[in-house]
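Every protein chain except one is present and positioned as in the full complex.
Moving on to chain A:
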């Protein structure tokens, strides 16, 4: 019969959230000892692992070296077991390449790269389980990993997807909602200054709605920012307790 009702008359979504509510976010920093920085982040059922190496000397072709700032190198991949049907190729397909590029752009805007000329920062992100909003979960996880590595940033980068259904913006779409014919938009924000690091949308949307949608996305990003901030503080507290012993 008819498709799923993404937003009921009572204002509840498929999974029982209201339009502006985010999924439950849980995160841990410093999950690996050998990397310079790492973080694990769950946003609902989407789970991602981010690892940061650097800043270090340029590796590989030295021609890419920039004399006034660091080069950010991103790689995005999805675990073969991350989707309902087993994935054939974990990385290197067009979608992953595009995603890597988006991540790179996002972090170039946020990391203070001018502090590390002629060096390189590697950010590796892996989706362990995918349930919508892959890009934003990656950004959020990578932010924590970069902070864990002690690399200075202008601000947290918080990302969130929003969709537009029945004249209402829905925050933080899950997989079922993304597939339900919603035009969705991904936004990465530096919440304190309200600067947009990346805005990405490839659906059709009338111009009149764009402003509302961006506004909703920004509110959602700020919500994510609060959670990330809490995680960082919690982590610092734990670490300082350990070191003070």
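The criterion applied here is as follows: a residue touches a chain if its C-beta (ideal position, glycine included) is under 8 Å from a C-beta of that chain, and two chains touch if they have at least 3 such contacts; residues count from 1.
The working rule: contacts and distances are computed from a predicted model.
Comparing "SMCR8-C9orf72 complex subunit", "RNA polymerase II transcription factor B subunit 3", "Exosome complex exonuclease RRP44" or "Ubiquinone biosynthesis O-methyltransferase, mitochondrial" against the UniProt entry of the hidden chain yields the protein name "Exosome complex exonuclease RRP44". From the options A:24, A:64 or A:226, the residue with contact to the chain not on display is A:24. The chain that is not drawn here is touched, among residues A:10, A:34 or A:244, by A:10. Although one chain is hidden here, its contacts on chain A can still be listed: residues 1-2, 5, 8-10, 12, 14-17, 21, 23-24, 44-45, 84-85, 131, 174, 176, 204-206, 208-209.
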